[in-house]
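Here is the structure we will look at, set down as structure tokens.
As you look at this complex, bear in mind that one protein chain is not there, while each of the others sits in place.
Each chain gets a letter, A, B and C, in the order it is written, and its residues are counted from 1.
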Amino acid sequence: MTKQSRGAEGSRDRRAQPRSPDPHWRTALTAIEPNKILIRGYPVDELMGRLDFGEAVYLLLRGELPSPSIGKLMGAVLVSSLDHGVTPPSTLASRNVATTGTSLQACVAAGILGFGPYHGGDIESCMRFLDTGLGLVRNGMTYEEAAHEVVEAYLEAPPPGFGHRIHTQDPRTARLFQMAHELELDGEHIRMIGSVERVLNRRHGNDGTQRIPINVDGAIAAVCADLGFDPAQGNALFIISRVTGLVGHALEEQSRQTPMRQIDPKDLIYDGPADRRLPETRK
Amino acid sequence: MTKQSRGAEGSRDRRAQPRSPDPHWRTALTAIEPNKILIRGYPVDELMGRLDFGEAVYLLLRGELPSPSIGKLMGAVLVSSLDHGVTPPSTLASRNVATTGTSLQACVAAGILGFGPYHGGDIESCMRFLDTGLGLVRNGMTYEEAAHEVVEAYLEAPPPGFGHRIHTQDPRTARLFQMAHELELDGEHIRMIGSVERVLNRRHGNDGTQRIPINVDGAIAAVCADLGFDPAQGNALFIISRVTGLVGHALEEQSRQTPMRQIDPKDLIYDGPADRRLPETRK
Amino acid sequence: MTKQSRGAEGSRDRRAQPRSPDPHWRTALTAIEPNKILIRGYPVDELMGRLDFGEAVYLLLRGELPSPSIGKLMGAVLVSSLDHGVTPPSTLASRNVATTGTSLQACVAAGILGFGPYHGGDIESCMRFLDTGLGLVRNGMTYEEAAHEVVEAYLEAPPPGFGHRIHTQDPRTARLFQMAHELELDGEHIRMIGSVERVLNRRHGNDGTQRIPINVDGAIAAVCADLGFDPAQGNALFIISRVTGLVGHALEEQSRQTPMRQIDPKDLIYDGPADRRLPETRK
Partner (left out) sequence: MTKQSRGAEGSRDRRAQPRSPDPHWRTALTAIEPNKILIRGYPVDELMGRLDFGEAVYLLLRGELPSPSIGKLMGAVLVSSLDHGVTPPSTLASRNVATTGTSLQACVAAGILGFGPYHGGDIESCMRFLDTGLGLVRNGMTYEEAAHEVVEAYLEAPPPGFGHRIHTQDPRTARLFQMAHELELDGEHIRMIGSVERVLNRRHGNDGTQRIPINVDGAIAAVCADLGFDPAQGNALFIISRVTGLVGHALEEQSRQTPMRQIDPKDLIYDGPADRRLPETRK
């Protein structure tokens, strides 16, 4: 449901509603009592050291413990979006706030506000897009027919989850699909996005234009939809993950650069470790 | 260095500085090239599925891979602060923004802005407080003498990292210290905060006032300082962790409650799963 | 253009675009040189004391000086939305952030994030709604016919700009329309919203339901559209105005209440000045 339609449907309630006689409201997330914190019913101190963070995120958002395979895939999704250097405008927003000497909280909040429709907000819309295709499949179309149908609206521009400013073959996409496959967690959404990619690129192959790859938002959308996440939760995992990158850039800005500088994203030198591989023991 | 002093020391530079002739600036976090994303030198797709999120956070913020023990403790720190129900004002800020029907990003950003000095901002100040005590130890005092010295400034109020509105024995604190001990990662900061606790509560025992426990901020501060985190990074882990709770509450608000409601934190009913334990296989 | 359609249309550019060979970008707002600040070409020090704030806002957003009548109406629009007590969730978000002891900036930013689609975001959508009606008028319908047509989509809920949780006859609405009329600044948008109100309430009169008044968002939308503001600028004036209310509540929270309190919007006592009138000299 778009903002537009929610606004219209919800507005009677919102504008004319009498105050409810029952003032109670409900939560199913976390119960707090003195010396007791229950996350979805589990004592948080029992979770500590026994769930990794990705598993705990899954528990809080979904209500139940993930299987080990799901926990592993959740972790990979979170790691995939950790940081993307200083190229995203959200990171530059954080850096511009950080240079004024303010708190880490303010820097991170400003960065999150830069996860707009053109950046980071594609996961939710890609999940809805894939669901539209799967609705057609359920009504009798083949995946390929459904893919043809849903890409029709995107003659001028790629559908959500496709194309990237920098990467033509996003390494995160391939890795996520490989892991979903190996963990036997790939389902109809991954199949659907694959069909869309084939249809799209047959079209592009024919008219000589550039190949349009599935980007990392598309891969996360398909993987998480197959894990049963709701589209409304789609952007959640990206936010949770990328906050770490925003923290890293804000701290680096305040420790390495002079305050109140004018930040030009092009005049950057990377001076971190050179390309290296994980030690064999970590593979 | 406080904001105040930074302001004063930094201000000559800031107000009168000529534009630097060298426009370059530097980052050591992440290198981006077409089809290549290197986090601290490691290809992100190689990290996916091989590091859990806590380990990846450590890598990004510290620059090197954590040992397995450190990775495990990092995970526990992140899980410890995942959510604290609707009692924190930051969560209520997120809920109040969510009830207006806006984006998840806006809800989360507003919540982060509520991690103020009285809430969530104690980790950094507790790390500095413990470092003050350890400075005295390095100059020849015993831990107990140093603890006596540093609590002097806190006759009216507990030092940072002590006391909680709700918990007198925070279950997260005990668990973090136990894990640090078992993983052989406890060091001088944990020893220092223990000395402070003993000194504080001997004082309180004598005059009959209430016992003042180490709270979870204090425990995270001591554990992370022993892991080598800088005080400026102190609040970072709390932000990264609690963002998940903010996401959970914002999504729950928009899916379960009517828009534009007036949120009274007292009229809440918890209707999630009852108290339960991890299955034996997860322990 | 909705976010959705912008996303689709914009996405080819965004995802596949090569870096532009011309790095320059353009602004027409403010020129800065040493010891010189030109707002839309005028030296800011010449504007100080000669334009009131409403006139200066108009100049910055529209590019030219307002006539005295327009300046007066701009001022009234800005004063109309100054504050609405603690009833709006945006104000409660600011208060919840303020109770954590953080900066005024953080409190205000959190409040602005609570100007969601259900609150404060109606001005833009009402401007677009009225433009839809006026499009029909331009194609030959009478205002009444057009009003009938456009309210069709809002059988379940009032259109944007109509209805209020608290006020059945919003005093700000009447005053804005009266001023626009007296200053001879009322045009087709005010006429259109009047037609919609009549059509709506004839419908509601017949079936015995509650009268649905034009709310202050609707009045601002109609008045500003008649002044030539673009719908994309619609929410701007509300934001600029209400920031003052957010500032007032954040400062009052931090000076009058204890930190870290749990804020229940219902348990409030107003202890300010009693109902009073402007002195004759100010009328």
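By definition in this document, contacts are C-beta pairs under 8 Å (C-beta built on N, C-alpha and C of every residue); 3 or more make two chains touch, one makes a residue touch a chain.
It should be emphasised that the depicted structure is a prediction, and the values quoted were computed from it without experimental measurement.
> Quick one: say which of B:S195, B:N215 or B:Q262 touches the chain that got left out.
B:N215
> May I ask which residue of B:K72, B:H164, B:R242 or B:R261 touches the chain that does not appear here?
Here the residue in touch with the unshown chain is B:H164.
> Of A:L61, A:V97 or A:I193, which one is in contact with the hidden chain?
From the options A:L61, A:V97 or A:I193, the contact with the absent chain belongs to A:V97.
> Which listed residue (A:W25, A:F53, A:Y118 or A:Y154) would be found touching the missing chain in the intact complex?
Only one listed residue reaches the unshown chain, and that is A:Y118.
> Considering the entire assembly, which residues of subunit C contact the chain that has been omitted?
Subunit C touches the chain not shown through residues 3, 6-7, 10, 13-14, 17, 19-20, 23-32, 34-54, 56-57, 60-61, 63, 65, 72, 75-76, 78-80, 82-87, 101, 103-106, 108-110, 112-113, 115-116, 121, 166-172, 174-176, 179, 232-233, 235-236, 239-241, 243-245, 247-249, 251-252, 254-264, 267-279, 282-283.
> Even though one chain is hidden, which residues of subunit B still touch it in the full complex?
Subunit B touches the missing chain through residues 2-4, 6-17, 102-103, 105-106, 109, 113, 117-118, 121-122, 125, 153-154, 156-160, 162-165, 210, 212, 215.
> May I ask you to list the residues on subunit A that touch the chain which is not drawn?
Residue positions of subunit A that touch the missing chain: 87, 89-90, 92-93, 96-97, 99-102, 106-107, 109-110, 113-121, 165, 259-260, 262-266.
In this text, only the chains that are shown with their structure count from here on.
> For subunit A and subunit B, what's the span in angstrom between their mean Cα positions?
23
> Whole-Å distance, subunit B centre to subunit C centre, using C-alpha means?
The answer is 38 Å.
> Once you find the CA centre of subunit A and the CA centre of subunit C, what distance in Å lies between them?
That gives a centre separation of 32 Å.
> What residues in subunit C touch two or more of the other chains?
Residue numbers touching two or more other chains: 102, 106, 109, 113, 117-118, 121, 165.
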